[in-house]
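Let's look at chain A:
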Amino acid sequence: MTAGTEREDPPALELRDVTKLYGELLVLDAVSLSVDVGARHALIGPNGAGKSTLFHVITGTQRVTRGRIVFAGKEITRVQEHVRTQLGLGRTFQQTSLFDGLSVLANVELAVQQQAGVARRLFPSARRRTRVSERGRELLSLVGLGSREAIPAGALSHGQRRQLDVAVSLATEPSLVLMDEPTAGMSRDEAMAFLAMIVTLPDSLTILMVEHDMDVVFELATWISVLDAGKLIADGTPEAIRGSRAVQDAYLGEGEHLAKLFESD
Partner candidate 1 sequence: MIEPLLDIHGLRAGYRRSVVLQRVDLAVQEGQVVALLGRNGVGKTTLVHAIMGLVQPSAGSIRFGGQELSGRTPDQISRGGIALVPQGRRIFSRLSVEENLRLAHRSRDGRHDLDSVYELLPRLYERRRHRGRQLSGGEQQMLAIGRALLANARLVLFDEPSEGLAPKAVDQIAGLIAGLREHGLSALLVEQNLHVALSLADAVTVMTKGEIVYRATADVFRADPETARAFLGVG
Partner candidate 2 sequence: MDEPETTLTRRAILKRAGAAAALMSVPALPLGRLEDVAWGAARQSRPLRIGQLLTLSGPLGSVGADLQKGFVTYVRQNGSRLGGRKIQFFVEDDAGDPRTALQKAEKLVSEREVDIVTGVVPSNVAIALRDFFHSAKVPLIISQAAADELTRGESSPYIFRAAYTNYMIGASMGRWFYRNIAKDRVFTAAPNYSAGQEIMAGFVDTFQKAGGKIGGQVFPPFGTVTDYQPFLSQIQSARPSAVFAFFPGAEAIRFVRQYSEFGLKRSIPLHGAFITDPAPVLNAQGSAAQGVGTSAIWAAELKNQRNTRFLATYERLYGTGEPSTFAATGHNAAQLLDEALKSIQGDTSNKARFLKAMKNVGTFQTPSGIFTLDPKTQNPIRNFYLRQARFENGKWQNKLLSNLGSFRDPGK
Partner candidate 3 sequence: MTTPAVGAALPGFLNENLVSILNGLAVGMLLFTMAVGLSLIFGLMDVLNLAHGAIFLLGGYVAYQVIVKEGQSWLVGVAVAVAFGAVAGLALGGILRPIRHRGHLDQALLTFGLAFVLADLATIFWGSDFQSIPSPVFLQRSVEVLGQFYPAYRLAVMGVGFALAVVVYLVVERTQVGAVLRAAVEDRAMVSALGINVGRVMLAVLALGTALAAFGGVIGAPILSLSPGVDAEVLILALIVIVIGGLGSIPGAFVGAIVIGQVQSLGIALVPQAAPFALFGAMVIVLAVRPEGLFGSR
């Protein structure tokens, strides 16, 4: 049922019949989808569709009730959160989650040093330390924060915080980054600047994002999956989704009612 089945590469991420129950409540209903390597894959759907839950089960902050999650060919359904990160699954947060008391550079370095394997060292060589800082600066300039490395993260503007969040995620050298509503709360200009930044990221990086801003989604996405009431109701190219009646219904209300609503005039 997914496009990924036709390709030869293993998909970057694959969900098979992922189901999540909160008590009696069925939040995710046998969702199966796959994310191709290098894709800019958007996950959309009206409120309460289960997007956040899906996001959480992929990152590992929540456990699935049934189903499997395969990341880069390796099953990670029961793997702990920090191990998923080590395997190359990065994420950014809906509420930007940074180290506010630390400098912008220190924020990135925390991620770089973990990735470089020096985090546990009490006495690393000077060369290693320099390399950590260098890589940190590199990432900051990649996301357009090169000039702000010394100020505390807490003093950044909202849009800059998002950029820093991405830099921190990239520092974990992920093969796939999950972005949770990256442009939420941004002004139009900030959102556009953010978009421009995302476009410059290397093609080898796979991005799976939950996003509400349709302008952003259609500007960026190469593939879109639509979730409604815990079910995957559509999965395809932006063009296919744009034309989908089911998706329109999901967003605007039930088709029958809607038709009546507008016909009555």
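Candidate selection criterion: all candidates are chains of the complex that A comes from, given by their letters.
One rule holds for everything that comes next: contacts are C-beta pairs under 8 Å (C-beta built on N, C-alpha and C of every residue); 3 or more make two chains touch, one makes a residue touch a chain; residues count from 1.
The structure presented is a predicted model; accordingly, all values stated were derived computationally and were not measured.
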item: Complex member in contact with chain A (any copy), out of 1, 2 or 3; value: 1
item: Residues of chain A that touch candidate 1 when the two form their complex; value: 44, 46-48, 156-158, 161, 181, 184-188, 191, 212-214, 218, 241-244, 247-248, 251-254, 257-258, 261-262, 264-265
